[in-house]
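With one protein chain withheld, the remaining protein chains of the complex are depicted in position.
Per-chain residue numbering starts at 1, and chain names A and B are given in the order in which the chains are listed.
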Amino acid sequence: MQTFSEQLPIVLHSLNIGFLQTLKLFFVTLIGALPLGLLISLGTGSKITPLRITLKIFIWIIRGTPLMIQLLIIYYFPGLVLKNAIWGGDEAGRFAASAVAFIINYACYFSEIFRGGISSIPIGQDEAGLVLGMSKSQIFFKVKLLQMIKRIVPPMSNEILTLVKDTSLARIIALQEVIWAGQAFMKGSQGISGAIWPLFFTAIYYLICNGLLTLLLGGLEKKLEYFR
Amino acid sequence: MGILNVEHIVKSFDKTEVLKDICFSMEESEVLSIIGSSGSGKTTLLRCLNFLERPDKGIIKVNDNIVFDGNDKSYLKESVIRKNRMHFGMVFQSFNLFPQYTAIENVMLARRLQAEKLPDFKAKKKEILEEIRSEAEFLIAQMGLTERKDNYPHQLSGGQCQRVAIARALAMKPDILCFDEPTSALDPELTGEVLRVIKELAETRMTMIIVTHEMAFARDVADKVIFMDNGYVLESGTSDEVFNHPKEDRTKQFLGRFNNG
Partner (left out) sequence: MIKKILTMALAMTMCFSLAACGGSDAPATVATSEGQVEDTQASAESDKAKIVEKGELVIGITDFEPMDYKDADGNWIGFDADMAKAFAESLGVTAKFVEIEWDNKALELSSGSIDCVWNGMTLTDEVLSAMDCSNPYCNNAQIVIVPKDKADAYQTVESLADLNFAVEQGSAGKEQAEAHSLKFTEVTNQANALMEVAAGTSDAAIIDSLMAAAMVGEGTSYDNLTYTVGLNEEKYGVGFRKGSDLVGELNAFFKKSYEDGSMVKSAETYKVQAALIPQ
C-alpha cells in the first residue's frame, strides 16, 4: 500500500493527461462550432426555403436529442450499419468522432444564440448601411457583427462553461478525458484501486478551468463596453 | 428637365395602397419640403427614392437618367439598386449611427469600404485614406463637432448624433440629400441646432428633400412644398403658395391646426 504522497504524483500525472484531452476537445469544439454555428444561423435566416427548413429540422433534431446518443451514433454508426469503421478503434479515432459530435451539437446551440443576437440588432443599422452604399456582407461584417458579439457574450459564456463540463460525455465512447482518468483509480489502475479522491481532484481541474474562462469572458464583456 | 423627376409612383403594402400615383419634380439646388399628416405616405415616398422600399409602378429619373422603372425588372437587380441609390443620401429620424464607431469613423466607414474596392487602393492606400479623413474632418467641422469627433454615439446628445448622421450622408457626395423627420426623435431644445445645420446646407445650395413636421422651418427653408394626404400629392407649389395661399380645403385644415396650436 502506497502512501498518499506516493500516490499523488501518479494520480496527477494521469489526470494531467486526461485533462489535456478534455482541453483539446474543448478548444477543437469551440474553433469548429463557432464558425459553423454562424453559418447555420445565417442559413436559417436565408430566403431559400428548402435550406431554411432543412436547417430548422436539423437544429430541432440535434437540440432535441441527447449529446450522448449523438456520440454513440456518430462513433458506432459507420462500422455497425455501413460496415466501414471509419473512425478506427484508437484514441485518435475516438477523439475525431467526439470532436465531430461536439462541433455539430454545439454549432446548433451557438446558431440559436447567434440568431437571437442578429435579430436583436435594429433594422435601422441595415438601412443606414444600405443607403451608404454598403453591400450586405459589408453591413454584416463591418456593422452588425461586433454589435452581435457584444449582445451574445453573456449567453455564449453560459454555453462555453457548459461545454467544458459536457466534454466528459465523450467517455461514453471511451475517450479518456479527465473523469475517465480519475475513475480509473476507483476501479484500479497503476497499483491504486478503490480510491475516490482522484475523482474529486478532477472537479478542481474543472473549477480552475471554468474560473479562468469566466475571467476571460468577463474581460471580453468589459472590453466591449466602450459602445452601447 | 430637372435634377429629379418622379412619375406616377405607386406603392402598396399587402393590400393597402400607401402611395397613389405620385408625381413631382425638382431642380438642382432646390429645397423641397414634404408635409402632411402621419400616415399620408411622406416617409414611404422618401424610402422609395432610396430604394429601402421598391415602388410597384412608376419611373424615377435623376438628371434625366432613369434610375427606376416599374416596368423594367432589370432595375430591381441588387447591383443596379446599389449603384442608383448613391444619387440619394438619407438622414433618418432615429439617426441609425453605428454605435461601435466614433463620430468621425461613422463618417469615414462607407467611404473607406468603397475605396478598398478601388483597383489602385493598395498602391495609393495612404493618400486615399488621408483624403477620406480630411474630407470627414471638414464635414465634422462644418457640423460644429470637431471637439466631439472621437466620441462614440452614446456619448453624444441626440442633436449631435443627428449632425454626425448628416455628415455621414454628405460624405457619400449624394446629388440629393433626403431627411426623414430629422428632428422628431429629439428633445425640443435640441431641434434648433439640427435645423440650423440644415439651413446652412441650403445656403450652400445643396439639393434637399425634407420630410418634416416643423412647419415654421419648412416655410422658412423650402423653395418648394408638397402637401401629401392619404397617398396623394394634394397640393404643391412654392413655399409662399402652399403656406400662405393654399387652394385645397384639406391643406388649409392641416395648416390651420399648426397655426392655432
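The working rule: contacts are C-beta pairs under 8 Å (C-beta built on N, C-alpha and C of every residue); 3 or more make two chains touch, one makes a residue touch a chain.
Keep in mind that this is a model prediction, so the values were computed, not measured.
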item	value
Shown chains touched by the chain that is not drawn here	A
Among A:F19, A:W87 or A:F201, the residue in touch with the chain that has been omitted	A:W87
Sole residue of A:G79, A:G116 or A:G133 that reaches the chain not shown, by the stated touch rule	A:G79
Absent-chain interface as seen on subunit A, which is shown	1, 69, 72-73, 75-85, 87-91, 93, 171-174, 176, 183-184, 186-190, 193-196
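FYI, only the chains that are shown with their structure count from here on.
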item	value
Intercentroid distance (Cα basis), subunit B paired with subunit A, Å	47
Complex contacts: residues of subunit A adjacent to subunit B	122, 124-125, 127-135, 138, 142-143, 146-147, 150, 226-228
Subunit B - residues contacting subunit A, complex	50-52, 82, 85-86, 88-90, 92, 94, 96-101, 109-110, 113-114, 152-154, 168-169, 172
